[in-house]
Every structure is written in C-alpha cells, then in structure tokens.
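Take a look at the structure set out below.
Left out: one protein chain. Kept in place: all the others.
On to chain A.
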Amino acid sequence: MNEDLHTLSGAYALHALPEHDVVFFEDHMARCESCAVEVRGLSETAARLGVAAAEAPPAALRARVMARIAEVRQEPPLLDRTVEEPLPKGRRTGDRRTDVPPSGEHDAEGRRAGPPPGDVVPLRARPPWRRRVAIGLVAAASAAAVAMGAIAVDAVRDRDELRQAVTVIAASDAKTVRYPVSSGGVCTMVLSPSQGRMVVTTRGLPPLPDSRVYEVWLMGPDGARPAGLLEQAEGDVTTPLLTTPLRGDQRVGLTVEPAGGSDRPTTTPIMVADLPSV
C-alpha cells in the first residue's frame, strides 16, 4: 500500500482532509482493504468522541423533528435488486458519492451509506462474477445505448463528434455504466477500449446558472484532470461528451465549476464513479 496515502486515514476519519484529498484517499481506499478496515475502526473511535460531547437538546427540537419527518418521504434502499451477487470488495468504490450535498444542501452522510455499485453492464467478455448482473441488465444497457444514440442525434451539433460518439456506443466492446448523481439525475458512461474513447452524458441534472458549469474529470494515479464540460442540450439531457481515458485512470468525477471550467476540482464532487471496467 501507499504509505503516504495511508497516513491520511486519521485525518479522513476526523473529516480533516481538504476536499481534493478526500477524493484521492477514497480512491485509494477503494483498492486498499486494510485502509478501509482501519478507517472503519478510526471512524468508530471518532464517533465515541462525539458521544462524549452529548448534551441535552432543547425540548422544542423533538417536536420540530417529528413534525418534519411527517412530511419527508423516506429514501428507498439503494441496493439494486437485480444484482444477485455482491461485487467483490476490491471493486467497490468509495462511499463518497452520497456524501455530496445536493445543490446547496449539505449531504447526509455518505461515508457509510454508500450508493449502489454502478450498474456495471459489460456487453461482452464479462468476468464470471458479473455474469448474473449482466444478464439482468443487458436489455437496459442496450436501451441506454439506443437512447444515447437518439440523444446524440438531437443534441450533437458537430457531425464528426456525433459520428465518433456513435462509433463508441456501437462498438462491440462497449461497456456501459450508469451512476446516480447526488444532486439529482443520472450519468451514463459508455467506454469502448478498442476506440479508446468514452462517451459521457447525463439526464435530469439540475439546471445551473450561467455562472456555473458541470465539469467531468478523469482520475488516475496523478490526480484528477479535466475531461470536458457538459453542455445542456434540449430537454433535461446534456450533449454527449467524448473523453479519452488513459491507462491507469480509475474513476470519473463530476463537479460544478465556475463557467469556463477549472483546472482542478474546486467543489465537492456530485459523482465519483468507477470507469467501466476494461
């Protein structure tokens, strides 16, 4: 394991890591079982520090909370019922995704209540442990690809880009992953190793003011690098974005950035997803 990264476990459990470090530490933790175990123990320890600060809450708080829950719909479980086998631990991503504030509101917790693993839908040559997952979802994946093709026709102004996007989506080795975005909506990624490209599109993301833009990141051992900005297309979808993942890239991130984009993420990611596995 990477000793330097590993020493961040204490600061991580204390929520003392700056946002960028959180992304990279979680990226590391997703692949480092001993780190994840250590963080769990340290988080439990930090929780005791919290309990030690217990203080009687104002009596009015109970009434307010109870009144509020009467009006708040509960979230359904995040487990994907079509996934009959748990993903191997090493394939799990960090839980950070739900830990992200939906537009303005600060997140729930996320670290422990991880969202489901993405709908990993390899279209071909899937490893055995994924086969049952794939069987359940392959139809959905095809539908997604078709839908994306339709979106591309509507949304892509540049014919050449459209052609390339369709080539990626139609490639025989294309793999599709769909991920929930914490601020709302879904991100769909289609990666074709033979084409060396990945198409990223979204549906249902909250509209942003003109001063802000959705930016996609590719995250590898050297950190996060800009992969492009998502443009609002017609309706609630964004124009398919062609990206070029490099060997070693592990994850795809999505953040809200100032108009024009940033060189490095400046806000909490609203999605961090594993790259469709090659």
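Everything below uses one rule, namely that a contact is a pair of C-beta atoms (placed from the backbone, for glycine too) under 8 Å apart; a residue touches a chain by one contact, two chains touch by 3 or more; residues count from 1.
Here is the rule we use: contacts and distances are computed from a predicted model.
Comparing "RNA polymerase sigma factor SigK", "Aldehyde dehydrogenase family protein", "Cytochrome oxidase maturation protein, cbb3-type" or "ABC transporter permease" against the UniProt entry of the hidden chain yields the protein name "RNA polymerase sigma factor SigK". From the options A:42, A:186, A:208 or A:229, the residue with contact to the chain not on display is A:42. Only one residue in the set A:14, A:170 or A:259 touches the chain that does not appear here, and it is A:14. For the chain left out of this panel, the touching residue among A:64, A:163 or A:212 is A:64. In the full complex, chain A contacts the hidden chain through residues 7-11, 13-18, 37, 40-58, 61-62, 64-66, 68-70, 72-78, 95, 98-99, 101, 106-115.
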